[in-house]
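Missing here: one protein chain of the complex. Every other protein chain is in place.
Going in written order, the chains are labelled A and B, and every chain counts its residues from 1.
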Amino acid sequence: MIRFESVTKQFGRRKVLDEISFEIRKGEVFVIVGASGTGKSVTLKHMVRLLTPNAGRVMIDDVVINHAYGRELERVRERFGYLFQGGALLAWMNVFDNVALPLREKTRMGKDEIARKVRETLAMVGLENDGDKMPSEISGGMQKRAGLARAIVRDPEIVLYDEPTSGLDPVTARMIDQLIARLNRQIGITSVVVTHDLHSALTIGDRIAMLKNGKVAELSTPAEFRKSRNPAVREFLDAQFITPEAQEGGF
Amino acid sequence: MIVREPRQFPETTNSLQNLGRRCLVIIGETGRCGVLLAQSLWAARHLLVSRRMRRETVAQMYVAGIRSIPVITIVAVFTGMILALQTGLVLSRYNQEIYVGSGVMVTMLREMGPFMTGLILAACVGSSMAAQLGTMMVNDEIAALEIMSIDPVRFLMTPRMVAMLVMTPVLSFYTCMMGVLGGGVVAMTQLNLKWSQYMVNAMDFADIKDLYVGLFKSVIFGATIVTVACYEGFTTEQGAVGVGMATRRSVISAFLLILVLGYFVTRIFYN
Partner (left out) sequence: MAKSDGYSNRELTREMIVGTFIGSVFIVLVVFTIVVSGSRIFSGGTHPLTVRFDRVGGLRRHDSVLFRGVPIGKVKQLELNKDGVVVHLTLDERVQLREGYRIQAMSSSLLGGMQLVIDEGYGELVPPGTPLEGLSPDNVIEDIGALVRDVRGSLNSGGVLTNLEQAVADITEVTGRLRRGEGTLGKLLAADDTLYKDIEATLADIRAIVDRVEAGEGTLGKLLAADDTVYRDLADTMANLKKITGRLEAGEGTLGKLLAADDTMCRDLTDTVANLKTITGRLEAGEGTLGKLLAADDTMYRDLTDTVANLKTITGRLEAGEGTLGKLLATDDAMYRDLAETVASLKTITGRIEAGEGLLGQLMSEKSAISTEVEGLLKDGRDMIDDLREASPISTFSSIFFGVF
């Protein structure tokens, strides 16, 4: 569904992505892990053309979006939901209006229909009673869930999660994980999750890609990933006290 | 237009290259500002159909205009008082204090009104605009808008632009009037003129051309302030530090541009 072909991205003289290639299949939860600064978020941003590759191709369903523009880009982006690290809620609107924003701006839905849809989505992320609060009045976890609600309110095919659990307490983090998994299972949303939280990755991921030095160092299922002999993966796993013998799906 | 990737230039080895690069950067920035301005004005057509956008514009008018009134009033009144006092002191040497009104009126209409308004709005509104957009940029809010296919220029910049284009002439005229009133207070209390003498003289020298050139100038200033502030906001990088830098740059650039453009507008109309 999403295919990267030898995508290279340079910021100045620094190569952030160095000819990486992979494919994300429809309906799976694809997790990208890696240390900070290894280009995880950059990879994600390429999928919606927030960034343009210096070389290689980014394809969505066989459409190269490297130079998508205007209506064409809009049609591509309509298929995506994007959850940013901080939730990226507009500070001067309350939660309800934030979630309603894409519907109001980009659809012809009536006022009542919008209200119903927004309440439904807020209920899905557990914020049904917090619609009239301002983003500054709610916690980081709630902000992320509100951001998620906004990302999915237009029923996208693909949702991109940028660090969905970072900065959250473990309980809230697991709740977000469950949410991602549920969305994937119940609605069939293809999910791409960028995280450095391996617990989360191993729990929700169908496949895990590990980035190191701008390259895909490992691409495998959680079980294989856990047992990988790749030193980069090993180092990463050890840092988070994850052993190959640990149980799968232990949450 | 939203720039997420820093422009890269080859490493420079001497100051001449550095100078050349700076020139290129400035020319490029000027061009992008122009494009940004054109985009925001073009997007103003949506005002005709979008009630939400109109409401946002009014909200921005409130923020940019009404909130600035206290500062503008104080600055305008004291500017008028200073003008009246200084011209009055000179004129009283020739026993011509009666002409204070004309001095204050002409100066306010032609230069001080739009100029003071422009500087205050650049400092108050432009800086907060740059800071707000910069913060949104850093917090990925702009990116979120883009993902939602909501054009940030239309959604954020156009209401601010339109609000500013409407409010600057209004505020500029308000500044003129406040300045003239302030001058009148000085004329009455310090220069022993009657209020009516002062006003008659002031109105006698008030010229429609001065007034409307001044208002036109203030519109130019308004567009400049919003363009610079939004450009700096939209190109913010590197988190909170970047927001601070963007704010600072927007104020400096707006001040300089107001001075320079003010001169050229004057030059065009009073050749």
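By our rule, a residue touches a chain if its C-beta (ideal position, glycine included) is under 8 Å from a C-beta of that chain, and two chains touch if they have at least 3 such contacts.
Since we're looking at a predicted model, the values are computed, not measured.
*Asks:* Would you mind spotting which of A:Glu5, A:Asp18 or A:Asp97 touches the chain that isn't drawn?
*Replies:* From the options A:Glu5, A:Asp18 or A:Asp97, the contact with the absent chain belongs to A:Asp97.
*Asks:* Touch as defined at the start, partner being the missing chain; which of A:Ala91, A:Ala115 or A:Ala181 qualifies?
*Replies:* A:Ala115
*Asks:* In the whole complex, not just what's shown, which of B:Leu47, B:Ile82, B:Val170 or B:Val185 touches the removed chain?
*Replies:* B:Val170
*Asks:* Give the residue, chosen from B:Ala38, B:Met203, B:Val241 or B:Ile268, that touches the chain omitted from the document.
*Replies:* Here the residue in touch with the unshown chain is B:Met203.
*Asks:* Of B:Val90, B:Ala123 or B:Met245, which residue touches the hidden chain?
*Replies:* Going through B:Val90, B:Ala123 or B:Met245 one by one, B:Val90 is the residue touching the chain not shown.
*Asks:* Could you pull out which residues of subunit B are in touch with the chain that's been left out?
*Replies:* Spelled out for subunit B, the touching residues are 55, 58-59, 61-62, 65-66, 69, 87, 90-91, 94-96, 99, 102-103, 106-107, 110-111, 166-167, 170, 173-174, 177, 203-208, 211, 266, 270.
FYI, only the chains that are shown with their structure count from here on.
*Asks:* With chain centres defined as C-alpha means, what is the inter-centre distance between subunit A and subunit B in Å?
*Replies:* The separation of the two C-alpha centroids amounts to 41 Å.
*Asks:* Note which residues of subunit A are touching subunit B in the complex, please.
*Replies:* These residues of subunit A touch subunit B: 11-12, 45, 48, 50-52, 73-74, 77-78, 80-82, 84-86, 88-91, 101-102, 104-106, 147, 150.
*Asks:* If you look only at subunit B, which of its residues touch subunit A in the complex?
*Replies:* It is residues 4-6, 8, 52, 135-136, 139-141, 143-144, 146-150, 155 of subunit B that touch subunit A.
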